[in-house]
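Missing here: one protein chain of the complex. Every other protein chain is in place.
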Amino acid sequence: MVTLDHYLILSALLFAIGTVGVFLRRNIITLLLSVEIMLNAVNLTFVAVGRYLGSVDGQIIVFFVMTVAAAEAAVGLALVIAIFRHGETLSPDAFTSLKW
Amino acid sequence: MLALIPLFPFIGFIINALIGRRLSKATSGGLACLAMLVSFGVAVVAFWRLLGLPAEARVIDETLFTWIASGRFQAPLTFRLDPLAGLMCLVVTGIGFLIHVYSTAYMHEETDHEYARYFSYLNLFAAFMLVLVLGANLLVMFIGWEGVGLCSYLLIGYWFDKQSATDAGKKAFVVNRVGDMAFIVGMCLAFASFGTLDFRAIAAAVAALPPEVTWGVLSTITLLFFIGATGKSAQIPLYIWLPDAMEGPTPVSALIHAATMVTAGVYMIGRNAVLYSHAPLTMEVVAVIGVATALLAGTIGLAQNDIKRVLAYSTVSQLGYMFLAMGVGAFAAGIFHLYTHAFFKALMFLGSGAVIHALHGEQDMRKMGGLRRALPITYWTFLIGALAIAGVPGLSGFFSKDEILFRTFASGHSVLWVLGTATALLTAVYMFRLIYLTFHGKPRYEGAYEGAQEAHRAHDRAAHAQGTHNHGGGGVLHDAPMAMAIPLVLLAIGSVVAGYVGVPHALGGSNRIETFLEPSFSPPAHTAPAVAGTHAEPGVALSGEGAHAEADAHGATHADTALELTLMVTSVAIALMGIGIATLVWLKRPHVAAALAARVPWMHRLLLNKWYVDELYDATIVQPIKNSSTVGLWKGVDVGVIDGAVNGTGWLVRGSAAGLRLAQSGSVRIYAAAFFVGTVLVIAFYLVR
Amino acid sequence: MLTDFQAIMPILIVTLSAIVTMVAEAFQPKQERAPLAGFGVIGLIGAAAASVLLWGYDKTGFGVVRADNFSLFVNLIVIAVGLLTILFSPQVIERERIPPGEYYALTLFAVVGMMLMAAATDLLLLFLALEVLSLAVYVLTGIRRAQFQSAEAAFKYFLLGAFSSAFFLYGVALTYAIVGSTRLEEIAATLAVSDQAPDGLVLVAMGLLAVGFAFKISAVPFHMWAPDAYQGAPTLVTGFMATGVKAAAFAAFLRVFLSSFHTLHDSWAPMLWLVAVATMILGTVVGVVQANAKRMLAYSSVAHAGYLLVGLIVGTRVGEAATLFYLAAYAVSTLGAFAVVAVLATEEHPHDRVQDFAGLWESRPGLAALMTVFLLSLGGFPPLAGFVGKWYIFSAAIDAGYVWLAIVGVLTSVISVFFYLRIVVMMYMSDERALVPTPAITRSAVAGLTLALVAVFYLGLLPTHAIELALTSVQGMF
Partner (left out) sequence: MDIWLFYLFALVIVGASLGVIGQRSPMHSVLFLILSFGALAALYVQLDSPFAAVAQIIIYAGAIMVLFLFVVMLLNASHEDDDPGARAPVPVGVKVSGCLLALLLLVELTWALTRVGRPAVEKDAASADSVSSVHEIGRVLFTDYAFAFEVTSVLILVAMIGAVVLAKRKV
């Protein structure tokens, strides 16, 4: 029997995987992808909780989150392009001129 | 009307700050002086009106507007003139005016531009000081409190091209901020406890309470205020800034670091006299710190060679006296001493300024000597000041200092009395050491030689200069010009006569000043009966002192008179002894001093190095921070600023340095890591609860 | 239906003005310059008027937007922030070659997001508002594309912001899992009836929401983006986000934690206590050693987030009102200070190092005096706005028994004066002159600076009215 906890814990696991991305990769685009993983983890929570509560709110919230994800992706990718023009690189380690 | 008193200097500040650069020196200086003069005039008129009121009702309140008012939270912008504030106002505006006048001559070598800047600061300072004095509640006082601190900072560092001056400014500011912090917390606590910040309302609220015999909220509030006062008034452990503050122009030292601002701490305690008298534990602390500071600074003053530093330590020492008075409950005596001290200390600072002016900036007493003939006005006025501070009978310092010592003894603090008397001895010694080194003996200043070469006719005499020579440097030395001489003379007159408002009963006087000031130290009239009852209780000898003073006002008992006379004779003897020692050591047998220094070199070194207090601070606070911050933290940061700022923030910076350096590395990964650590901690915090 | 639209009227007006600005730029003839800033000013003034008209009516729109006095008060703050920013902008836009239409539109949309954040009574809507605001500000941060630092700042801000949004959203999801709704009043109702100790999941959800807010207000340890983003962004945008974003985030923070989670005050207050202390200390300590004025002001704004948190932690009516008042006082002072930095910059020289202020008193006495006033206000110098705000917050804290919090606050604000005074000292007491030509200042910037100055003195000398307003505005909130 699949319980709500199954989904919630899977979602937590997915969220944690998303958070690791920022520490492993040397490519800004992959960092953005890990944010998408995190958002999807949250989406799973919404859908699962909505289903177990028997309401459609969860699904509707997921639509909004998708919109937000799309908007964030658009701005984020535009930034990636802008920043790539400066350094011809996508490594986050190359952008440390602002510090201390 | 009261608002006009600080308003005029403020207008002077505005004008000099905005268009001062386009004005000539005469105009901007004259403007500043005029502002002070008018302010003084208004103060006199206001004071006169105050005197016209019956003794118990001598309070003039003037609310400009409601500054902060919402619910329980009330703080009107109110000025209040009562005897205490009135006296302070006269001192600040009167002596302030004289110092402004003096400054017009002293600072005349500055450019037009700088001249206006100087006077704008000076006016601003006066305005803030008057706000501090006139404020009817803690919050208004705090405006002035912070303002004078800021002005002091600006004025000490006025000659900012001199590294030592900017350092001294920073040091003063850092130390003052430590005190201010305690003051603000005390203020918040007072508001939380009494629901008001008005001095009279607090006094009325406190008067209904029994004195706090064990440690409690009153003691805490008063102690916090006292810490604030130690910062502003240069007491142990926060006195270290004042001697360095001498890097500022001499008139500034006279005005801020002798006559007015540094007395703010004493004044603040006087303002809160009722509060303090209900916290006997804090009073003990105040008295002990006061006398300890007096003694310590006195010993240091003994071995200093910089003329202004001697005066600075003397100021610290005299402030210690005032705190002693406050601590033993002799509020009126403390304020009386504040008032007389303002005259003679301003006089001596201005006198030293005249000396320095004449010698083109020389401040080392070892390079002076024999200036008596060359600078007669300066010499004689200075001598009056020194006699006054030493406590020679008939001059103002005698009356006030004696009053403090008598009160100390009468309140049962015989140990403190002994220490206070010892300090009196030291005072006389180092003051006359200063006089002898500066004005007597052989001239040792460079001008004595150069001037001789320039002036042919003086050549021989200068070359074979004898102890009594007078023309050697005379060719190039000028005594104080008019604008400097007049303030000196006026202050000298003040130093002589100012004490006569407080001739003690023992000498057949009526101690008018104490009677006059007493209402300021008692709770508002309508609660007076309750207070009298409280004071009558036997367990409260300390706080009852105010009541004793009142009793004295009406007629001292025989025993008291006898005691007072005995003490008086003792301290006169002590003062004369001190002068005698100084005469013996530094005038008659100058080699004795050197021999003494050679005989007990450790003592001399200890005193010369100011008990190594600065070094102690340096070793325990400054150095560790410097070390930790030079280990590669925040590269390329203005090191001078770190030093200055870090003095105060020391342990904070050191403690967090390693982590912070790692943190702001510019790498977004690290930032995210900090974010995650925070999140994990936040969640963990909730889960383990 | 009418009530619904009345409630969102201020928001609607600003949205429309943003769209008009954008369209006007698209359709303006090649050579002419449409008065774009004018549209923004009109829209903001209209929104301010609408907010004033709505005062006291407590309208609710669409079930999720509340035009209560609280949100209207915050509206006024963010409108003032937007207005001042726009007034300072023309000169900067010209100099930095920022595309004006997009710049003004984004600024106005950010204001929309801010107003919405303060008014939202639904966590989902709050999240959307947060995103509108954040995306606009990310783009504004990186709007000087020609500059590497601007792009870097925007990138860092964006990446960390996106992460924090995900955490916030997770908090919303867990709240939804517990309560079954995202409406604040239903959350409050559910939490109020459960009389036993709150279970762990509620606290975790609350913690994640707190993390999201803490990021936006740049509280330690979620502040790391702030110094970099503040330094790299165009100075005016820095001022805008240091004040407006903080005000909006605090408004939402206050509303969520003091309405929905008020019953759990004992649980969240200790955690925020630690955060506030860390924020005040770190912001101050690290601020002391900064050589760049913008970066220094960034750390200062971190420290100020700590003081503002004190008001939230206290959690009493007075504490809330103090937070609102402080937001206003902080906003005008900070914006003024950033504006002075901004108008002094030239194309070649950003004029943002502390040394650049050397001798400003000689070359530009007016600006030096203004800067002094703003900095002293930030340092809590009486009788300026910042002092009254600090005093109000700290006395509220002591009143409610948070003595140590107040002591840390006083201690750090006392220390913080050092870094403000460093600039002051540079301006007045330096014999070296920063040999940098200073540009002419447009009339609108002068007007803006004057407004900010008046506000600093008004809030400092006659704060009663504003305090009363703040007190009334928190009365009906919960």
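Quick notes on this one:
We just call them A, B and C in the order they show up, numbering each chain from 1.
Operating definition for what follows: a contact is a pair of C-beta atoms (placed from the backbone, for glycine too) under 8 Å apart; a residue touches a chain by one contact, two chains touch by 3 or more.
What you see is a predicted model, and the numbers here were worked out from it, not measured in a lab.
The undisplayed chain touches these shown chains across the complete complex, A, B, C.
Of C:Val41, C:Ala67, C:Ala105 or C:Ala162, it is C:Ala105 that touches the chain left out of the display. The chain not shown here is touched by just one of C:Ile13, C:Ala129 or C:Leu411, and that residue is C:Ala129.
Looking at subunit C, the residues touching the absent chain are 8, 15, 19, 22, 61-65, 97, 99, 102, 105-106, 109, 112, 116, 122, 124-125, 128-129, 131-132, 135-136, 138-139, 142-143, 145-146, 154, 199-201, 203-204. Within the entire complex, the positions of subunit A that touch the omitted partner chain are 1-10, 12-27, 29-30, 32-34, 36-37, 40, 43-44, 47-48, 50-52, 54-60, 62-64, 66-75, 77-82, 84, 87-91, 93-94. Not every partner is drawn; the one left out touches subunit B at residues 669, 673, 676-677, 679-680, 683-684, 687.
Just so it is clear, only the chains that are shown with their structure count from here on.
When the C-beta contacts at A-B and at B-C are tallied, the pair with the greater total is B-C. For the pair subunit A and subunit C, the distance between C-alpha centroids works out to 26 Å. Measuring from the averaged C-alpha position of subunit A to that of subunit B gives a distance of 63 Å. Measuring from the averaged C-alpha position of subunit B to that of subunit C gives a distance of 42 Å. Contact of a single residue of subunit B with at least two other chains is seen at positions 634, 664, 666, 668, 672.
Across the assembly, subunit C contributes 155-156, 159, 163, 227-228, 290 as residues in contact with two or more other chains. In the complex of the two chains, the subunit B residues touching subunit A come out as 634-635, 661, 664-669, 672-673, 676.
Against subunit C, in their complex, subunit B makes its touches with residues 17-18, 21, 65-71, 73, 77, 117, 139, 142-143, 146-147, 150, 153-154, 157-158, 160-161, 166, 173-174, 177-178, 180-181, 184-185, 188-189, 191-192, 629, 634, 636-638, 641-642, 644-646, 648-649, 652-653, 656, 660, 663-664, 666, 668, 670-672, 674-675, 677-679, 682-683, 685-687, 689. Subunit A contributes residues 19, 22-23, 92-93, 95-100 to its touches with subunit B in the complex.
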